[in-house]
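Removed: one protein chain of the complex. Kept in place: all other protein chains.
Here is chain A:
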Amino acid sequence: MGSSNKKKKEKKKDFNKAKLKVGKAKAKAANFTDTSFKSKSIVVNQHTLAALDGVDLVGLFKQHLNQAINSKSDKLRQEALVQLTKDLSSKPIFNPVGVPNLLTKLLPLITDSVANVRTNFLKLLRALPPSDVAPHVEKILMYIRGGMTHLSTEIRSDTLSVLDWLIDVCPDETVSCPGGWLKTMNSFSSMLGWNPSVASTLSVKGWTSATKTSLNKVSKKNGEAQAKQITTLAKFLEAGFRPETPLPYDEQRYWDSIYRMPTTPNPFAYLNLWGAQRDEDGEMYPDRISRQQVFERKWRAAIKTGVMGAKQEGGVIGRAASVLDKVLRTAEEGGKKVVEEQKIEEVEEAEA
């Protein structure tokens, strides 16, 4: 009988008058909505409500651009990047915002936490026309340097791929822009653990020292990563030490360079008229000789010892190291030649 009693009571309850008690809060109504909560963020399921039929292409491009950076979902970012790449690689190139804007917005993606996004970003970069990239090399290099010493090894190696691309696209600008030579060398050496400055700052004295610690333990994966690092370094050095081929004399160009408006942005960058004062690391090294001199002075010894060690390890690393060694050697010979030529010139001048 209990259940029927209960049901009866429940039926009755609706028609009973609510008793108010002193000191007790009034009972909440059945349709009461609690609005006292607070929320820091609101989750939105859909990102766009408007159905886009491809009418506003510019708007669509911009939307993709925004999604690529701001979207929380990695899938969405990735897809947006794919779309952008498609637009950029179409013929004629569809890029309503221009390369500078595109780069400033997208460059932070170099250190994105999701691997797919990074690879898609690299694809996007490859789709950019090389001539448009050249003025922004300095900026791209900043981000690359930030990524090269990132905590995560995956990001480091992906950043190296970006650097590879950059060296392929515009090798001269990469090594000659402000900070491009020495600062990048810094990052490389730190990445490989061949850094003399760290050891000196620590001033570890004694007959033992831990070689490479903790994060990058030697494993198969890491070995490959290191091999890649060494290869990229070799590529970078090769670009830096590549003998400049003097341009054949062209009268038109000669007079243009004197009297015409320059066509490249910031043609007097080496004078550093408006920027902050640069230190040795941040300085530009525009020609091969200066690059070589600085390298001899600061890095030759450290890199050489590093290469020796790497060579002894053998395997992938050893092979990569021997490539690097070759680059170094040719550079040395080239350097000697340069020095000899200089000496001869000086002597000639002195004689004259």
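Just so it is clear, a residue touches a chain if its C-beta (ideal position, glycine included) is under 8 Å from a C-beta of that chain, and two chains touch if they have at least 3 such contacts; residues count from 1.
What we mean here is this: contacts and distances are computed from a predicted model.
For the chain that is left out, the UniProt protein name among "Trafficking protein particle complex subunit", "Sperm-associated antigen 1", "Protein SDA1" or "serine C-palmitoyltransferase" is "Protein SDA1". For the chain left out of this panel, the touching residue among A:L60, A:V82, A:M142 or A:A269 is A:M142. Of A:T85, A:S187 or A:Q226, it is A:S187 that touches the chain left out of the display. Counting the whole complex, the residues of chain A in touch with the unshown chain are 22-23, 69, 104-105, 108, 111, 139, 142-143, 145-146, 148-153, 179, 183, 186-187, 190-191, 193, 195, 197-198, 201-202, 204, 210, 212-215, 219, 276, 282.
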